[in-house]
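Data first, discussion second: the structure below is written as structure tokens.
With one protein chain removed, the remaining protein chains of the complex are shown where they sit.
Chain nomenclature is as follows: A and B, assigned in order of appearance, with residue numbering initiated at 1 for each chain independently.
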Amino acid sequence: MDLALLAQHALNGAMLGVIYALVAVGFTLFFGVLDVIKFSHGDVVMLGAFTGLATSIGLSSAFGSVPPWIAVIVITLTAVAAMALVGALMAKFLVLPLHKAPTLNVLLITLMAGTVIRESVRLFYPQGSNPKPFPRLLPDGAVNLGRLTLRFDSAILLAIGVIAIVGVHLLITRTRLGLAIRAVAQDPETASAMGIPFQATVLATFALGSGLAALAGVVNGLYYSEVNFSMGLLLGAIGFSAAVIGGLGNVYGAILGGFIFAALQTIGAVALPIASAYKDVFAFGAVIALMAWKPAGLLAERSAERV
Amino acid sequence: MSKRLPYVIATALLASLSLIAHARETVKIAFIGPLTGGVAANGLGGRNSAELAVKLRNADPKAKYHYELLVLDDECKPNVGVQVATKAAADNDVIAGITHYCSTVAMGTVDVYHRFGLPVIVWGAVLPDITYGNNYKEIHRVNGTMINQNEVAAKFMTGLKFKRWAIIHDTTDYGKGHDKYFSEFLKKDGGQIVGDFGVTADQQDFSAELTRIKELKPDVIYFGGITPLGVRIRSQMDKFGVKAVFEGTSGIISDAFIEGLGPLAEGVVAFREGAPADKLPGGKMFLKEYAAANYSDPPEAYGPFAFAATNLVIDAIEQVGPNRKKVRKVLDRTKDHDSVVGKITFDDHGQNSVPLITKFVVQDGKWVVWEDSEYASGKRSLTGR
Partner (left out) sequence: MRTPSILPALFATVATAAAVVLLLLADQEWEVATMAGVAVAVLLGGMRLGWGETVHRSATAHRRIVTPVTWLAGAVAIFLLREHNFELLMLCTVMIFMIAGLGLTVQFGYAGVVNFAAAAFMGIGAYTTAVLMNSTALPHPVVILLSGLVSAVIGSVLLLPLLRTRGHYAALITIAFGILFRTFLEVNDALGGPQGLKVPGLELFGHAFNDAIEINDDVEWSFYLNYAAGALVVLFLAYELVRRIERSWMGLALDAVRLDETAASAFGLNGAAWKITAFSIGNFLAGVAGSLYATITAFIAPASFTFSDSLILVSIVILGGLGNPLGLLPAALVVVVLPEKLQVIQEYRFLLFAILVIAILLLRPGGLIPRRAREYPE
């Protein structure tokens, strides 16, 4: 395999990695503040993508043709805002009431919430069971570097993803909200005692994570030019895997995990002497092996057991 | 008293007349297809068409029975299909079935129908083994198999001077069947297969496969699979700069495919057995009635077959009454039976012979018969040439 081809595969993998990382960060944030897994996360990604799609249709029917870059911004902001709201609502009415119940119940209730989202899109979005074309709003061109094709839209999406990830990093390390999130994650009781509103912080965290999911959904839609109601299932499972490989509760771990998972898939599809269809078998098998080696993820929390 | 007597008699007569009209025995027929999931559009089109046939017959004063359609959803999954097929077959009130769009499902359920002795007519699944892989007298099929379809597909495309093919197929029996038959015919016609990729039916990302295919520089990508996967692959081909003609099978001939791709669907070719509905006298009637019934979903490619199959079943029941064994025997003997998809004749495996294969190409957001298209007249050329 020559260098150009290798670079092409690396580029494709990086694109997947960004999407996975955006999803994984949500998982890790929720786990950080509440020690819960919100399994509807993949479906929130899907709902975000459909919100974006509906917005774009609404936009073009209301104003005729809109400059693509305005459309992209409006779509993204609407989807992110809507999903942030959905995330906060789910936290308030589904997750927080079960906070004291066994963690398994939270997993189950969010899973069912995911089913509700998925089925609602299928049933109530017009012709929701069909795959939907996502508008192509990014410039079409490409640079050819020898046999390596770098498309502008991929580059832009890659940049959006990286900016979002850096943004989350800054938010968590440099702002008051970030401080509150970190405090609640570390010790909810002490945090409340110090005057940090527990519920508000949790809701904000869920809004943040779900907003990122919406961004992942829109990026996914713009990248593949297609969205469908069932896309969230596997994305959710992959995002969760990525968050766990990295070490739950650790934002950098989630990002790392996202890229690792994408790399595993790409290696499974390209570099191994087996049919490319085995790539998910390979990737998930590698995840299991990785867990046997590093039981608490690659970037594990310092204390092995929090009591 | 005496003055009112005639009225009383007349009322009684009318009442008994209407009673006779209403007292037609109700006969249940099952319809099974994918009503949810990625190919739901085809399933809903088929269901509406079957429902339409039942409705029209119930409105016919000459009909001996009142028909009721038991609609079941197989979700295009074999395990669910077996479950609902068992439900239909185990219900003694169900006399016959109009069953399955997905080949994978039909392959799983034929045993169930045989076990319970329920005569069925397949309305959309194209894998040959559904009828030819067994000796079950209960199984019939109005649409053709994928063999003829691929024979024409290979001959036609090599005739257009394409040389190199890359094949992507899903790993169900359906996808593998298309892969097998198309490869055989293509080799015979002198085409070259530069790569063959099996993918799971719910795969989302094809960057790895398409990047490899791009290196292989095929003229045509042959896709053996159904709509949702086809939409994804065609749209990602564009992303990864694979400039080849996209050649599909009957499994992608649906409005949902075009809706899913928008302008990218332009120039996609696919093949289906049977003449297009609007080219047949009965087909025009069907399309008119369908439009008049105001369904929210289009009939899709196999709606006419579901309609024809339903009528075939009803005709058999009218002839011998609601008895599974008798109905099965009538269906087995079907010969030159007029229908909206042309004359139906079942061979000893219950397979209708549909010799005509229609070639389709997407032009301006519609599936157009190749001969009527601007591609055939030379005004446009297939992409990648």
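The criterion applied here is as follows: a residue touches a chain if its C-beta (ideal position, glycine included) is under 8 Å from a C-beta of that chain, and two chains touch if they have at least 3 such contacts.
Note that the structure is predicted; figures quoted are calculated from it, not measured.
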Per the definition of touch given earlier, which of B:99, B:150, B:172 or B:204 contacts the omitted chain? B:172
The one residue from B:87, B:137, B:324 or B:380 touching the chain left out of view is B:87
Option from A:20, A:134, A:240 or A:259 whose C-beta touches the chain left out: A:240
Chain A residues that touch the omitted chain in the full complex: 31, 37, 94, 97-98, 101-105, 107-109, 111-113, 115-116, 119-120, 123, 233-234, 237, 240-241, 244, 248, 275, 277-278, 280-281, 284-285, 287-289, 291-292, 295-297, 305
The missing chain sits against chain B at residues 35-36, 71-73, 77-80, 82-83, 86-87, 89-91, 104, 107-108, 111-112, 115-116, 170-173, 176, 198, 200-201
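Throughout what follows, only the chains that are shown with their structure count from here on.
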Measuring from the mean C-alpha position of chain A to the mean C-alpha position of chain B, what distance in angstrom results? 38
Note: in the complex, chain A contacts chain B through residues 5, 8-9, 12-13, 15-16, 122, 127, 129-133, 142, 147, 149, 151, 154, 223-226, 228, 230-231, 234-235, 265-266, 269-270, 275-277, 279-280
If we count contacts the way the header does, which residues on chain B are in touch with chain A in the complex? 36-38, 40-41, 171, 197-200, 202-205, 207-209, 211-212, 215, 227-228, 231-232, 235-236, 238-241, 256, 259-262, 264, 297
